[in-house]
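Some chains have been omitted; the remaining ones sit where they do in the full complex.
Naming follows writing order (A and B), and every chain is counted from residue 1.
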Amino acid sequence: VTELVNKITENCFEKCLTSPYANAQEGCVDQCLAKYMRSWNVISKAYVARIQ
Amino acid sequence: NSKQKVQMSVHQFTNMCFKQCVPAINNGDLSTHEEQCLNNCVNRFLDTNIRIVKGLQSLQ
């Protein structure tokens, strides 16, 4: 689960925050987390269907 | 083991395809277009992988 936390943090930091990083953008981070988890499920299903 | 390998691949593909298929965060849902793109992304990546492996084999 550490791997998942790291990848979500990096992706959502990159999508939600930009230089000079003055504000935390918590709403965007929450939505990004929800989108990432949904994406993880879509990819997981597609990959498992493919390799079976 | 094999279950862990699958999980690592899913992490790698989600990381890569999320960057490309979800350009902006405006809500927590996936649009139909984004979901289709994620599906295509993983399938095209696997197609590419297979084609590269076959191509390298034919070079040997």
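Keep this in mind: a residue touches a chain if its C-beta (ideal position, glycine included) is under 8 Å from a C-beta of that chain, and two chains touch if they have at least 3 such contacts.
Every value quoted in this text rests on a predicted model; they were computed, and no experiment measured them.
Engineer: Only one copy of each distinct protein chain appears here; write out the full complex's composition as a formula using the labels shown.
Structural biologist: The complete assembly in this structure file has composition A x3, B x3.
Please note the rule applied: only the chains that are shown with their structure count from here on.
Engineer: Rounded to the nearest whole Å, what is the centre-to-centre distance of subunit A and subunit B, using the mean of the C-alpha atoms as each centre?
Structural biologist: Distance between chain centres: 14 Å.
Engineer: Show which residues of subunit B lie in contact with subunit A when the two form their complex.
Structural biologist: The contact residues of subunit B facing subunit A are 6, 8-11, 13-15, 17-19, 21-22, 24-30, 34-35, 38-39, 41-43, 46.
Engineer: Across the complex, what residues on subunit A touch subunit B?
Structural biologist: Against subunit B, subunit A makes touches at 3-4, 7, 11-12, 14-16, 28, 30-36, 38-40, 42-44, 46-48, 50-51.
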